[in-house]
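The complex is shown incomplete by one protein chain, all other protein chains being positioned as in the whole.
All chains are identified by letter, namely A, B and C, in their written order; residue positions are counted from 1 within each chain.
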Amino acid sequence: MELWLLLAIPLLGCLTLAAFGARSWAPDANVGFSTATFLASAALTRRVIIEGPLLLGNEQFFVDPFNVFLVALTAFVGWTTAMFSRPYMRIEETHGRVNRQRLRLYHSMYQLFMATMLLALLTNNLGLLWVAMEAATLSTVLLVSLYRTAASIEAAWKYFILCGVGIAQALFGTILLYLAAEKVLGEGGSTALLWTHLNAVKGQLEPGVLSVAFVFLLVGYGTKVGLAPLHNWLPDAHAEGPTPISAVLSGLLLNVALYAVVRCKVLVEGATHSGLAGHLMMGFGLLSVLLAAFFLWRQRDIKRLFGYSSIEHMGIVTFAFGMGGPVANFAALLHMTVHSLTKSAIFFAVGHACQKAGTQVMDDIRGLLVVSPTIGWGLMFGTLAILGMPPFGVFTSEFLIVTTAMREQPWATPILLLALAIAFAAIFRRVQSMVFGETTLKPLPHSPALVPVFAHLGLVLMLGVYIPPALATWYRLAAAMIG
Amino acid sequence: MTSLPWTAQLIHLSAAVLLLSSFAMLSQRRILSLVNLYRLQGVVLTVSTLVVAYTSGQNHLYVSAALSLVLKVIMLPWILGYLIRRLNVRWDTEPLLNIPATMLVGILLVVFAFALSQPITRLSTSVASSTLGIAMAVVLLSFLMMITRRKAISQVIGFLAMENGLFFAAMSATHGMPMIVELGVALDVLVGTLILGVFFFQIREQFDSLDLQHLEKLKEE
Amino acid sequence: MIVTSLGVVLAVVLAWLAIGLAGLLAPRSLAWVGHTLFPLGAALGLVLAVFAILALFAVPEARVLPLGLPDLPMHVRLDPLAACFLALIGLTVSGVSLYAAGYFRPGEGAAPGLMCLQYHVFLSSMAMVVLADDAFTFMVAWETMALSSYFLVTTQHRVSEIRSAGFLYLLLAHIGAISLLLCFGVLQGGSWQFTFDAMRVATLSPAWASAAFALALFGFGAKAGLVPMHVWLPEAHPAAPSPVSALMSGVMLKTAVYGFLRVSLDLLPHTQWQWGAVVLVLGGFTGLFGAIFAAVQTDMKRLLAYSSIENIGIIFSGLGLALLYRGMGMASLSALALAASLYHCLNHAQFKSLLFLATGSVLHATGQRNLGKLGGLIHRMPWVAGLALLGTLAMAGLPPLNGFISEWLLLQTFLFSPTLPHNLANMLVPLGAAAFALTFALAAYVLVKFYGVIFLGRSRETSLAQAHDAGWLERIGMGWLAVLCVALGLFPVFVLHALDQVNQSLLGATLGDQVTSWWAVVPFAADRASYSPLVFGAGIAVCVMLTFALVHRLYHGRVRRSDPWDCGFPDQTARMQDTAEGFGQPIRHIFGPFFRIRRLVPTPFDLAPKYNLELADRWWDWLYTPIVRAVEKGAHWVSFLQQGRISLYLVYSFATLLILLAFVL
Partner (left out) sequence: MTVRFPLLALAQALLAIGLAPMLVGWVDQCRAWLQNRSGAGLLQPYRTLRKLFHKDAVVALGASPLFRASPYIQLGAMALAAAIIPIFGSQPLLAASADTIALVGLFAVARVFTALAGMDIGTAFGTLGARREMLIGFLSEPALLMVFFTASLISHSTLLSTIVATLAHRELAIYPSLAFAGVAFAMVLLAENARVPIDNPSTHLELTMIHEAMVLEYSARHLALIEWASALKLLNFAAIGLALFVPWGLPSPGSGVLAVLAGTAISLLKLGLVGAVLALIETLSAKLRIFRAPEFLATAFLLAVLGLLVHQLLGS
């Protein structure tokens, strides 16, 4: 029941807003739908806490420790982002960057995006997973080009083509998986793409096929995760789209894509006991972390900067999943959570900062602390959190990942050390000079929405010093399942 | 090869045509004829799907055959043609890699694809299993085409051709995916094309040309 | 529940946090923040010190807090080592907080309430660093400490130098922290237990142990300011408000020492003597380096910062000896070295804080940090001058004050090293002693310069005439520290008795029977070495008194005042006094290779002659600039990946696909 609500509400929202999105109350409706979605997800989570993992809709949908917290997270961030986008888009409208028609598109597509995310997370069917991922791309691509500027259109085009091509590879991988599964689960069996079934029989799947399949899947979904060298769309899309979209792209889409990769990794590792998948992921992870760190160094556009930082963190998570083992997986899951919370919070703060400054060029943003302390402190603490400063949660996960790496993969630690150091220097020197110093900024027409920022940071802070038992058990179970 | 039943021969034939058509796409610079090639691929897919449906007796394959007929033979080519006429982009400019070189790379790719599909084909019992390599080759070739083309629209055609390859792979190796997936994929492709259509107009009104070299501003300097 | 020392200590930590938050109630009110909260914090510091000293002699107690990771709740433990450093924190903080209470002036910098929050978070995080009993808690406290102090440093964030100083500081702190993470990763030895207890029992191969040691040395060295990781220190300490500089220099650096001790002596049970050799060399060089640079500074706070580097070097060379002897199984010598280093930590905390506070008062009174514009303040601010004199003499290592004791003990350690089994070590020890002696002598030079140029002579600027003395809260704060300097100097026996507990718990060895006589320090046997500051001090006092009495008894006390004679030179101006640069000149002359000197000397024919001198730290050219260049080059290369051509991007993913396929094929 909760499940259907969870999927239906955003779809309904999509249709409604597509119809009436141009009205002045559309933003509030958007918030309303998101709130409902969040409540539904909360109900689902509650049920899972009570009843444990669920398998619904003749096995087409299932909720297990791995995706339940991601569902909750997605719904939550979707909700807060909607709250943020209400004043943000109003200000954009006053600044004349968007008109009502575009807002209509924006709102309906936002809901559609949420729906596809949740579908991708909840479905048990790897084929549907693919469909949902593709749909997620399609629903966001027009949002990236919302401003119709040359840059935004270019960014959207790259986003579309690269992710489309990538996702096509993923489809091929899925087909191969299906092919291998059929051998075990019987001809044309519609169950042959159900993850639960595959997971049950993963030991018997043909290793050769699965390793080929994994390559396609990794390249495919990895493109959406933003793993280097497949990452090229990411900074453009983050920089040129509206800030709420950057927030959900960084905070949610990347997570979901990574979720897909990990689901596949479980099967492949189960079939080929060669650790191939793990090593591939570690390699991609390290490469992403390192390249992202160097990219960060020369950034001048603040949203690009944090786009690259997302690449870096996805790299860390991928590396951790690649290492495997209870601790690393636990840390990786935690890192997914705190990263999406922190990064979206940062984008909220950045959004308002850019609106104040009327530019995204960091050299022109100065003295936020002076002109509006809340935005300034929000950005400052968000940045410190994302850079892995305790007592924020990112530090906790990085603590576990780095210490594990030192034991498991010592060769990787110098790279990690170097990359983290460079990233810190690159990001912090910029943010510091934006937050501190004399100011050049102007006040905003509408009061900024900073509740989301501090709500997120508060959560991240909590996760830094205290992890709720339910969450911890989910992490542990998921970590054990991922292996 | 005479020992093969006519159905299998038909499949092989269509596979060959598919491969040929994608090579043709590689070499073709006239966009309208690219669209025609795409339509041809659609026809081939429909036929082969019917054949497979007939032999394997899986009814949902008839549906997907119908789907591909509607989608790939009628709708998409029509949309593309409409766009081409509206935006009047008849010719693609000189590709980044000259045609013979592209051909050469393409052949290498085919060899690679066959080699790769060898272990997998052993696995498949489908009548069309041996064509998996061709499907993969088609995918890679369309990828190559997307790389080498300079016009947005021809890039998109390459994208669609790649999807054809995937469809063929699914159909030939596994008698098609489960119905719900097929439907989802078809929907995605349709919506994708529509969105691309929207895009062409946006790009056009921004840069008054569909040339991709205008889309090279966002970069690290 | 029964009140244990640990309980009280934790309560103090919480209370500090509470005080910090309370500061936000009325951020702008001096009466509330300055005259209520800060004195309260000082009192708490005293409580902390008292219970820490009690805990020194009690059995270690541990506790688990209901916070932290699910598998890793926060462990805290109060053992002699921790207690020793807690006592240091408490004693120093109680002085500095009192001073800070009077330091705030209306309408300066950030709101006092905000500073109050950051300041007290800083305090409690330092205490937590010392208390932590598992890697996670330690790291959280460690980074919180770095963060809060960063915000304190950047209080005046509108000044760009201060911003860059803060950035440099936080960057190096963070890099150090990452290497500490790696160090703990090694230490947990495959048992996924991050508690220190588990690390103590974890078995490491010698190679891994050395790796852990190296990482720890790097991480803690970066915080302590060992050369070449020292560059942040002379930037950050002057940038901070003076009470904060006092805390950073006096206390925070010591937490780095604590961490190093915890890892190298406690968590790594099997010491290798080579470690000690490395630390000894590093420490000796750092000490000399710091002293030399301090001697040529012209900014009083930079001068003190460099002298902190020097003292850290001294402390680390002591620790190096401790490790060296321990690695060779000479427990009692190791104990002496450790006690000496700890003693010096304690002393340095007192007199360095005292001097930083004095500079703070001078800064407030004159608005000048440049030594070239000060002078003669002993007439304007007698209290500060008097207290600063005590601190100066103590830091110059003059008997009978506290600085001399630790110097004396360390020299004894050097001196009584028997013939060691390894020739290298045999050479190192006397050389270390030489470097050490040179360092101490230079310290005296530096401090005469420091005190003489600021407080003595004539005012180099007319504006100094308006200089006012420190307020009473400030006086009390500084006075407390001065009293500590004297007490630590006069009653070393008791201090050593306390420090012996640390030796006992860490090395399983004690200093031996020397603590029997309450009036004299006797590290070995009575006929080998002994020093009794009480008799010594009394001796000086008596002799001085006697001379004075005699002179005034036998002759007369008549005094006439007149202009200074100065070889009959008629018109003296304050500008004719020797300047800070002048004091630096001989040092520049002797230790030229240490500096990058850019000098602008006028020609004889200049109508408006100008003399300009810039000194720079060679380590920038040697280490940091190359690194930055390398990173920039790398970033430049990497940026070629993002050329904006979509077909290129497609090629990337195509190539990736093909390569991986070929790989699995």
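Definition applied: a contact is a pair of C-beta atoms (placed from the backbone, for glycine too) under 8 Å apart; a residue touches a chain by one contact, two chains touch by 3 or more.
Given the structure is predicted, the values throughout are model-derived calculations rather than measurements.
In the full complex, the chain left out of view touches C. Looking at C:Pro399, C:Gly479 or C:Pro492, the residue that reaches the missing chain in the full complex is C:Pro399. Among the residues C:Tyr119, C:Phe138 or C:Tyr531, only C:Tyr531 touches the chain that is left out of the figure.
Residue-wise, the contact with the chain that is not shown comes from C:Leu456, picked out of C:Ala43, C:Ala111 or C:Leu456.
The chain not shown here is touched by just one of C:Val64, C:Ala214, C:Leu363 or C:Ala444, and that residue is C:Ala444. Chain C meets the missing chain through residues 375-376, 378-379, 389, 393, 396-399, 404, 407-408, 411-412, 414-416, 419, 426-427, 429-431, 433-434, 437-438, 440-442, 444-445, 447-449, 451-453, 456-458, 520, 526-532, 535-536, 539-541, 543-544, 546-548, 551, 554-556, 558-567, 569, 572, 574, 576-578, 582-583, 586, 589-590.
In this section, only the chains that are shown with their structure count from here on.
Of all chains present, the one whose mean CA position sits nearest the global mean of protein CA atoms is A.
Distances between chain centres, each the mean of the C-alpha atoms, put C farthest from chain A.
If each chain is reduced to the centroid of its CA atoms, chain B and chain C end up 70 Å from each other.
For the pair chain A and chain C, the distance between C-alpha centroids works out to 44 Å.
Inter-chain centre distance (chain A to chain B, centres taken as mean C-alpha positions): 31 Å. Among the residues of chain A, those in touch with two or more other chains are 157-158, 161, 165, 212, 295, 298.
Taken residue by residue, chain B touches two or more other chains at 116, 143, 146, 155, 215-218, 220, whereas all remaining positions touch fewer.
The touching residues of chain B, when paired with chain C in their complex, are 96, 112, 115-116, 143-144, 146-150, 155, 212, 215-221. Chain A contributes residues 157-158, 161-162, 165-166, 169, 211-212, 214-216, 218-219, 223, 228-230, 232-233, 235, 276, 280, 291, 294-295, 297-298, 327, 367, 369, 384, 387, 389-391, 395-396, 398-400, 402-407, 413, 417, 420-422, 424-425, 428-429, 432-433, 436-438, 464-467, 469, 472, 476 to its touches with chain C in the complex.
Across the complex, chain B is touched by residues 638-647, 650-651, 654, 657-658, 661-662, 665 of chain C.
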